[in-house]
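Have a look at this one before I ask anything.
Every protein chain but one is kept in place in this view of the complex.
The chains carry the letters A and B, assigned in the order they are written, with residues numbered from 1 in each.
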Amino acid sequence: MSPAVWAYSENEGVSNEVASAAVEVAEGASAEAVVVEIGALREGARSPGAKLLLKGPASPQVSPEVAAEALARAAKQAAPMAILIGATRNGREAASRLAAKLSVGCLSDGSKLGTDGSTLTAERNVFAGKVVAKLSCPLPAVATVKVGHYARADAAPGETREVDVGPIQPLVRVVGREKKAAGAVDLRSAKVIVSAGRGVKKKEDLPLLEELAKDMHGALGCSRPLSSDLGWLPEEYHIGLTGVTVRPDLYLAVGISGQLQHIAGIKDSKIVAAINTDKDAPIFQASDYGVVGDLYQLVPALRKALAARR
Amino acid sequence: MAIYSAEHRRLMRMLHPADHQDYSEVLSSLGAFMEKEVLPLSPKLDSGEASIAAPRRALFEQGMSRIPFPAEYGGLGLPFSVYAMAVELLGTADASMALSVEIHNAVAEGVLKFGNKAQKEGRLEGLLTGKTLASFALTEPASGSDAGTMATSAERKAGEFVINGSKMFITNAGEADVYLVFAKTKKGPSCFILDAPAKGLTFGQELKKLGMKGSKTHEVIFSGCTVPEENLVGEEGKGADYAKEILHGARIVVAALNVGISRLAYDKSLAYAKERKAFGRSISEFQLVRAKVADMKTGIDAARLLYLYASRVKEMGDDFASEASQAKVLATETSLRVCDDAIQIHGGYGYTTDDLHRHWRDARLLTIGEGTSEVLRMLIAKREMARES
Partner (left out) sequence: MKIAVCVKHAVDEAELKTDPSGRPVLAGAVSRMSAFDKNAVEEGLRLRAAHQGEVVVFTVGPADSKKTMKEALAMGADRGVLVVADTAAIDTMRTAGLLAAAIRRAGPFDLVLCSEGSSDTYSGQVPPMLGELLGAAFVGYARKFEVSGQLVRVERSLEDSVERVEAPLPLVASVVSEINEPRYPTLIQIMQAGKKPLEELSGDQLLPHGEYREASVVSMSVQQSARKRVLIEGSPDEAAAKLLDALTKEGVLAK
């Protein structure tokens, strides 16, 4: 086992976060953090420390299947103590495949990653964010790194080494990719989100919340029932464990009861405010500011008050 | 809200220590289905914006009408108490649908109990799967549950019965494919299976009801309507006894239905009381509101236990007429009080909101329908006085 902690993500921005995590982990074991690139170096991936370019695949746009195989081949030679991968959907797949290929354990969606030289440790949320679990795995190990948790490192890269891992023939062929509707993209970067739940009585009432979101220069989101069960909004608007995870400055939950699955998707919001008719709705336990009342009275009142202040 | 709640689960465990897990699986699955497919539609059924037909068919497809019937006819063979609780759950999801389904099932029970082999084989599969809808035609414009005084006649003519007269306040009328009709022959009140459409079978205007608006109610008119001889159910002249027996079982179910209505009105009231503020406090902190909550819950629990008790007496094969009637009187009168209290707790909103006062309007039917409280009290007293000590 060599004293190296590898960092990889197919997503440039996330790659810089994972690099920060790798630097932290490496410090604990006097090891070296190495940012791995596959196929070719990417311009935007600016991170400290050494770089390792795995040559073989033709471009940096590799599928998780190819990434896992390339990483496995390189790791079998170089034997890093830990390989960290950004916990995007593709990253989760790449990490799980890699762990299986290397027959090592895999920690999932970790924050506060660290090592004492013999085990890799991390914290993660389980049971829809209700519980924090401290995890550990003997080295060498693989882990995925929670997205948005580590700061994005921005520094001139160090030296770049290259390893040829040879050509890789994937079983799964990517034939096309389309951007999803704007909703999802806006939600992830939105500073203000107004989110609609079951308290909205009919689809025709959604413009009410849309207008409020507009007034607040924010984006509209929703809880799972509105997109999955009722189909009032596209799936891209669904905020929660299986939908979009958001981290706005202000999250305003309107008529959302606050099921754990939903709370799991808004945990990292700076301020959460909620409007709900049920005083006992769990959303109030997960809010900074709560108003018990009828959204059909409160939303117009909020719009009026906002207009008066501008 | 889980329609099939932890309280229901616990009661099933008490009633059926050996098999409660299976029964709870059935009821919780049914409850989850109702929660998603029936409960949200309920206000629209009341306002007439939605039709009962499609969700009722979906409910039949889930197996709602199979529950208490024997497996040989496609039933699930589950105890009556499980069926009664299923109707309670449906009463919470939508009372008018529960009424429609309960009457349909009462007809199936009548065919099973008093029909001959050919009638059972010909009808029960359709009724239990809900492919055919049934209606129970007993009450007349001038006579209620007193089957003996009915005016509708059936005359035997060349291998057929010719029916003349009319029946009033008939649930599922106009929609049903099968009518269980009671009419007087020379030998007295008799019971017939009538397949619709039939010559001489017509319906009056849909009746405008106070509540239970999702279900359809009409006068049913027979003018020279013919029924083949083989559609006579059981013995000629025994119709009044059959009607009584069918109604005894139905009364337990009606009791369950009303507990279902009460429970929803109670749940809404409790939530509202916690949320609504007056004089700077939640109204749930006021003693008089608390007294209402206590009385509502006590009444609901007592009525629920009594319909389950009557169900168990029926399951054991004992005479259950008194217990069934007690359950119906208690549950229906309790639900009127609970729904009235619910309106009171909601104040002006209670009086002006369809979604709240419809519970009272729905509940209001059943101290009248399927045996008035007055008639049932007489029945209870008569049975209890005759009981050997």
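What we mean here is this: a contact is a pair of C-beta atoms (placed from the backbone, for glycine too) under 8 Å apart; a residue touches a chain by one contact, two chains touch by 3 or more.
None of the values given here were measured: they were computed from a predicted structure.
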The one of A:Arg97, A:His149 or A:Arg247 in touch with the missing chain is A:Arg97
Residue in contact with the excluded chain [from A:Glu12, A:Glu211, A:Glu235 or A:Asp278]: A:Glu235
In the whole complex, what residues of subunit A lie against the chain that is missing from view? 63-65, 68, 88-90, 92-93, 95-97, 99-101, 103-109, 121, 125-138, 140-141, 171-180, 184-185, 188, 191-192, 216-218, 227-228, 235, 241-242, 244, 249-250, 259-261, 270-273, 284-294, 297-298, 300-302, 304-306, 309
In the complete complex, which positions of subunit B touch the hidden chain? 22, 25-26, 29-30, 32-33, 61-64, 66-67, 76, 277
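The rule is simple: only the chains that are shown with their structure count from here on.
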For subunit A and subunit B, let me know how many angstrom lie between their CA-based centres, rounded off. 52
Quick one: which bits of subunit B touch subunit A in the complex? Just the residue numbers, please. 36, 271, 274-275, 282
Please output the residues of subunit A touching subunit B within their complex, sorted ascending. 229, 277-280, 292
